[in-house]
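With one protein chain withheld, the remaining protein chains of the complex are depicted in position.
Read from first to last, the chains carry the letters A, B, C, D and E; within each, the first residue is number 1.
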Amino acid sequence: MFEIVIPGLILAGFALISASGLFVASKKFYVYEDPRIDEVEELLPGANCGGCGFAGCRAYAENAVNNKTVDPPCPVADAEAMQAVARLLDLEVEVKEKQVATLLCKGTHENSRSVMEYYGIDDCWAAMLVANSLKACAFSCLGLGSCVRACSFDAMLLKDGIVVIDEEKCTGCGMCLQACPKNLLFMRPVSGQVIVTCSNTDRGADARKACKIACIGCMKCEKSCHQNAIHVNDFLASIDYEKCTNCGDCVAACPTNAIEMRGQEVYVTA
Amino acid sequence: MTDLALIIVSAVFVNNVIFSRFLGLCPYFGVSKKLDTAIGMSMAVIFVLTLAGTITYIIQTYLLVPLNIGYLQTIAFILIIASLVQFVEIVMKKVAPTLYRGLGIFLPLITTNCAILGISILSVQFKYDLIETIIFSFGSALGFGLALIIFSSVREALDTREIPKAFVGAPIAMIVAGILAMAFMGFSGMVK
Amino acid sequence: MEANGVLIMDSSPLGRTGESTRKIMFTVCLTLVPALAVSVWMFGWDAVRVLVLTAVFTVGVEALIAKFSNTKIDYLDGSALLTGILLAMNVPSNAPWWMLLIGAVVAVVIGKQVFGGLGQNIFNPALVARVFLLISFPMQMTSWPLPGAFDGTTGATPLGILKTEGIGAIKTIGVGDLAMGHIGGSLGEISALALLIGSLYLFYKKYITWEIPVAFIGTVFVFTGAFYLINPAQYASPVFHIFTGGLFLGALYMATDMVTSPLSFKGKLLFGFGCGFFTALIRLFGSYPEGVSFAILFMNAFVPLLDRYFPDKKFGMVKNG
Amino acid sequence: MDKQESGIRIIGVLVLIAFFAAALLAYVNKITRDPIARNMKEETKRAVRIVLNTLGEIHYPDDPALKKLNDFEARYFPAVGKDSALVGYAIIVKAPNGFGGDFDLMVGIDSTGKVLDTYVLNHKETPGLGDNMKKEDFKKQFRNRTLENTKWMVKKDGGDIDALTAATITSRAFTSGVKRALLTFKALHKGKQK
Amino acid sequence: MLQLRTFKRGGIYPPHEKLSADAKIIFGEIPGNLLIPVNQHIGRPLKITVKKGDAVKRGDLLAESTGFISSNVHSPVDGKVLKIFRFPLLGGLIREVIQIQPTEPGKSFKEVLESDPYFDIDIGSLTPEAIRKRIEEAGIVGMGGAGFPTHVKLSPPPEKKIDALIINGAECEPYITADHRVMVERSSEIIKGIKILQRLFENVPVYIGIEENKPDALKILDELVSKDGDILIVPLKAKYPQGGEKQLIKAVLNREVPSKGLPMDVGVVVQNVATVLAVYDAFYYNRPLTERVVTVSGNVVNQPGNILLPVGTPVSYVVKKFEIDVQKVRLLIAGGPMMGRTSHSFESPVTKTTSALLFFDNRVFAERRENPCLRCGSCLRVCPMGLDVALYTQMIKADKIAPEAKDHIQDCIECGSCAFVCPADRRLVQWMRLGKTIIRREN
Partner (left out) sequence: MNVKEKLLKSFFVENPVTGLLLGLCPTLATTTSAENGLGMGLATTFVLVSSNVVISLLRNVIPNRVRIPSFIVVIATFVTIVDMGMQATLYDLHKTLGLFIPLIVVNCIILGRAEAFASKNNLWDSFLDGLFMGLGFTFSLFILGSVREILGTGNWLGMALVPGDWSTILVFVLAPGAFLSLGFILVGMNKIARVIEGGK
């Protein structure tokens, strides 16, 4: 019995010393950190993509807890996860529709011919240092894939000299938007099926010369729209997705096929 | 004197904690992504390991052995190390805030660094005396630091290389560590 | 007005010198010819067999990887060939074919391709393979056919003899023997003189610079010399150390490998010093008779640090102006 | 969460856990102490059985005896056969100056002074080179040799022993280890005869 | 002659190829159509002051500066504004141009120039303010290539004491001979231009740096200044990039411009000879900068030469004038082969900074693929700025630029020496420029 109790007492003494010491110390130097930060972080996808504008998911969680806000919402997390975060923080969260990146160009090799043979580095930003555009259209997609490399979700690939986006894989994080030197990518709600696939702001004749499907600013779409959802500025049509009902009248009206209607099925060209 | 020098050479090169004894590998792979962090971690380990080696030696020699409770070694050592690390953290925060910003953040990582416990137990096994224990702990920590700093600088360099996708991250780190271990094998036999 | 085809767009500058990766690699291979000739003269057809097999294996392994990988690998750019030749110069002439094959796989896969191929590796591929073989097959890798003895007699290298037999056993070996290659050893380590002659062209072409070889060999000389002065009865002379083993091969061809050596002047000097120091350390006190491979491999790991902390001075890095 | 916890409770729980942990360990220690001690001895004893294998059924003490000679010391197990007659010794010596330092060698010697077998207890020799001394090819040449009928040096040094390929130093250490064992035997035997 | 000076660190010796060194500057005609780029300088974008259909006279303002670091653009001819639109310039950038239809196409440009009135001004009466103002009005920019507004360069803040003025006549790029011919044919005008600039800084000594491979220019200018104590001709070693501002200062005065610094930080102002000539024209002929000498050369040009062209002249005019076989051309370079930019349109116009138009077939330009960097260190050896190009480009490629490398990357002068010697054919200059873009984007 003795040989069992003595060691017990010795170790208990050890524990007593260290525990009381740590207790005193922790009282004096305790730094409060909200445990909810961990919980929020756990709910987040953990992609650390930075799409929200914070330096990673942990930073987002800190901001969310400390400022009691889920604004901006995490672009990658689904609505369910964001609601969970909001519930945790006792917040009301507005469910936003999933956004997907969309390329506003259809300048494939066929539509907009190459006007040079580019020999430099395969990177859009690097190519911009040598030539502003590799194709006849000054606004066209360079097709060198800087956005593809920026995408952490494998949702983009190059085809026929432009980039195509797998909308199922796209999480709407928006990293590709910053990677495009020509600002050809934008976010649209996934339900918006009508897209003006052109960014050319040149006059009609010049634009037409540059690309077969260019928007020439003819205004026919604007006239055809009953919802007042499509407008032409700088010889280029753009759609207000708040108003658009996917009726398809503008698509039919467009003389150059610059407006495209995407089907119910997700547009995957992989 | 020569003996002590041999202990150092042995601990740093011949029986390097990482490449020969396989101790402290988790922080070795975990904290080696950036050179700056690696340097901080190395300093922290050198400090704590030397201290822990000394204290555990005293506990072992003057408490556990006389009381004939050697089997409590593991539990007693780990308790001491855990509280020691936390004490150091608290004290450093108060006494040397600048130093704390440099080293302190690594201290929690050290609790689970098995090099600390491993080296403490080893110096008991090797039957070193106090001075030898201190030198051995210090040398082992130095070996850890050396390995960590080289390794992290290599890993930083690898960030700019075109590693095949399948090998990015842990696999290539393992392979680099393997090649480094081969290079360290050249030192074998230097201390008999 | 339209041109025939579309015009070329590229970044400046639009001219260039005639240098190319292939040219550098094949030139380095060619400068090894004198040393190879000596080894063939010494070891006969066995040397040719090892050379051809290793070269075929390395290039073949790289070609296989090129075939199954989705990145572009130019396996005929001479780098694999050079790795193969250097590896061949590091093994005994009686090495069995399977050992050469393992060496080639290790060199190309672990030494090079897992890092992303040419130019991306941290460690010298040929040395990774050599050390791998040395550790894995110590028997085969430490008994060497003796030069001129075509009957299969094997023996140790002078350094091996020094390590096991002590200083007395190497008394009979003259400096001339060492320089000319009348010693046991791997294909490449036997003739220091032939290696030096070949490398002169590389110095001329500036493919290698003097800093690393001089610092390397100099350091070995100084360190072994110091111990020789302290106790000539126990330590061999620095001249012996310089002309034995793979020191010339290592200092001229392995340590100076562009991919795995530092870029700056100070970095190169320190790199050479480190190689020399660890070589001497291992030779004098380690259990392996030869330390060149280990030392270079070890110092390869320091290259990123040297690049970072010892860069050359930049233009305009002045206090006021 | 547990801000209300008092310091005493916190410390108390930890102390209690420590107490029970140590008590439990002490109990386990009590149970396992004897088997562990037995196991530790068992290892050397097994080696004795290996080196004296050819002698058939033998008996030997639990702990080795110590024999000091001029320049080294050895531990030995005297083995007796069925009829309580001394049939041989298992002698543990340090083989000096191996590649990785000294290593412990057990040599079995029969009552006439012939080497029966060798067993390396622990060593730090190079894997693939020096540690080939454990292999039968190397060990068999020592059998039946005596102190007198053999020059106890490797062939390179003018002796009778074939050295391991590329491991001369290990072979030298091994050889002089065996020689030491034979010298120990001689000293022991001389004592017996007198 | 004096001892040849040069900068010590780095540099290369590309073949000179000065094919047009002995070809006198010729004068063309007013082309049928001019495309005048709105922005031809570094700095704030201009405001267009004309609109479609406006009639303009030679020397009229087409676009005016919108700030200090900005530079006016004038019309070189009488004509009518046809259209303002976006068009690819020499160098591949697509920018706004003002299309002008000249009233007298085909008229000899020499006649146009000769009809400009000459003013015999008294340099002594000019105040520094008036000089700077005139230079600013005339839209003069650095004509060596960068296009930095000259009046800005000539207005150092008062705390920067200027004690040397260097005239850059090095012209180290292969093929280009425009400055060389200007120095030979208009040497006395250059000296007069220098005298004007000298008025800006009190008693400042002037150094004219000229590479040794232009012995005629050295001789002529040496004779002209022999009676002038404060103008010194400095013969320089023919080494590239001797004409780089920082390298020139190092060679002439052995002063090192600090990292991220400007020549004025070491008390120096550097001006290109062509710019000095533009200053002369601005005062003695009251001409704004509307024309410049352009070298036309390259291996498909049968008769390489130098021609004075109004700004806005399309390349197609030059092609016709020099009878170049367009079918053979595969590569059109604006500027020299080392720092020039490629172009893909024969309609792109000449600007204030176009020193040469080089035409090549693809023989000189066999296709080259980027190979992996071998870390051979050639780029480090030749870099005149001593930069660790191989390391930086690797970082840029991986998009992981170390903080300590950022300043150095921005110090790159894009001279192209590194890529010229790179055995792996890496686009080192483009990588460095990409690095600068990334750093700028981060800030």
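The rule we apply is simple: contacts are C-beta pairs under 8 Å (C-beta built on N, C-alpha and C of every residue); 3 or more make two chains touch, one makes a residue touch a chain.
Everything numeric here is computed off the predicted structure, so don't read it as measured data.
In the full assembly, the chain not pictured is in contact with A, B, C, D, by the touch criterion defined above. Of B:L49, B:L107 or B:M185, it is B:M185 that touches the chain left out of the display.
In the complete complex, the residue from B:L4, B:I39, B:A82 or B:L146 that touches the missing chain is B:A82. By the touch rule set out above, subunit C reaches the unshown chain at residues 99, 102, 110, 114, 132, 135-140. Contact between subunit A and the unshown chain involves residues 15, 18-19, 22-23, 26.
Mapped onto subunit D, the footprint of the missing chain covers residues 1-2, 5, 9-11, 13-14, 17-18, 21, 24-25, 28-29, 31-32, 35-36, 39-40, 42-43, 127-128.
As a working rule, only the chains that are shown with their structure count from here on.
Common neighbours of subunit C and subunit E under the contact definition above: A, B. Put simply, the chain farthest from subunit D by mean CA position is E. Summarising the inter-chain contacts, the pair of chains with the most C-beta pairs in contact is C-E.
Nearest to the overall CA centre, using the mean of each chain's CA atoms, is chain C.
Summarising the inter-chain layout, the chain whose CA centre lies farthest from the centre of subunit B is E. The distance from the centre of subunit B to the centre of subunit C, with each centre set as the mean of the Cα atoms, comes to 33 Å. Taking each chain's centre as the mean of its C-alpha atoms, subunit B lies 60 Å from subunit E.
The mean-CA centres of subunit A and subunit B are about 43 angstrom from one another, to the nearest whole unit.
Contact of a single residue of subunit A with at least two other chains is seen at positions 6-7, 10-11, 14-15, 115-116, 119-121, 126, 129-131. The set of subunit E residues that touch two or more partner chains comprises 92, 341-342, 344-345, 368, 372, 427, 430, 433. Shown are all chain pairs that touch, namely A-B, A-C, A-D, A-E, B-C, B-D, B-E, C-D, C-E.
The touching residues of subunit C, when paired with subunit B in their complex, are 69, 71, 110, 113-117, 120, 122-123, 128, 131-132, 135, 278, 281-282, 285-288, 291, 293-295, 297-298, 300-305, 307-308.
Within the complex formed with subunit A, the subunit C residues making contact are 5-11.
Those residues of subunit C lying in contact with subunit E across their complex are 1-17, 19-21, 23-24, 74, 77, 116-120, 206-207, 209, 258-261, 263-264, 307-308, 311-318, 320-321.
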